[in-house]
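Below is one structure, written out as structure tokens; the observations come after it.
Here we show just some of the chains, and they stay where they sit in the whole.
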Amino acid sequence: MSTGYTDKEAVAGLDAELPMIDCWPNQFRGYEIEIEIPEFTSVCPKTGLPDFGTIIIRYEPDEFCLELKSLKQYILAYRNLGIFYENVVNRILQDVVRACKPVRCEVVGRFTPRGGISSRIRATYMKSSSGS
Amino acid sequence: MSTGYTDKEAVAGLDAELPMIDCWPNQFRGYEIEIEIPEFTSVCPKTGLPDFGTIIIRYEPDEFCLELKSLKQYILAYRNLGIFYENVVNRILQDVVRACKPVRCEVVGRFTPRGGISSRIRATYMKSSSGS
């Protein structure tokens, strides 16, 4: 099967060092938080051109809530990072889950059109019943 | 795990005294009431700046319905109160449930963007079958 990208491009940005996402102690249980970030931008690892999109993070907090100022710093760090759409969404999910250990979490990325084609990526996490 | 807020900020506004929410005797059963309040405003306990948003209360009444005028007074009392988004929504849920003891209740808060990031919080309550 031919593939349009090199192996290096396929994993670009996945192990880049990014700022920590801080948290604060959650005071309630059993509710949902949704955060929308319409000003996401990163760089295409193939063309070097910027990509633009909206990131939505939806989660049920357990002991911790995401602190929005550090989340903003974390998102800003993608600005000059070369990384594919699919990897952006999955890496944000991983980093959010590590930071606040939620009961469940969903990350959606809606990206603006390129060549008449637009993309939407959705990834989800569910804490296993035996703990995380 | 580092947290971006002090412990005091994390619980700010949770035990502030707020006006009682009055009720009136419900005449029917098994139906749903949704109340939308697009003019909610409170104060960020960290920065002292005002927050703005829309609060939606959706509930199935049991013996009592929320009286709208006292609900308005209750909501107005958040105007100069320092309290986080997540705590606003959960506290409104608690106070509404205490006031009218509904069969079930859901409170949603949609807050306007700060630093290019907007939030939506959703909390729910279900009366246990053995009574409340």
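Here the chain labels run A and B in written order, and each chain numbers its own residues starting at 1.
Note that in this section contacts are C-beta pairs under 8 Å (C-beta built on N, C-alpha and C of every residue); 3 or more make two chains touch, one makes a residue touch a chain.
Just so you know, these numbers come straight off a predicted model, no measurement behind them.
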Start from the 2 shown copies and tell me what the total comes to for the whole assembly.
10
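One rule holds in what follows: only the chains that are shown with their structure count from here on.
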Rotating chain A onto its identical copy chain B by a Cα superposition takes an angle, to the nearest 5 degrees, of 70
Can you work out the whole-Å distance between the CA centroids of chain A and chain B?
29
Residue set of chain B touching chain A in the complex reads 1-5, 7, 9-11, 14, 86-87, 89-90, 113-124
Given the complex, residues on chain A that touch chain B span 20, 22-28, 30-39, 61, 64-65, 67-72, 99
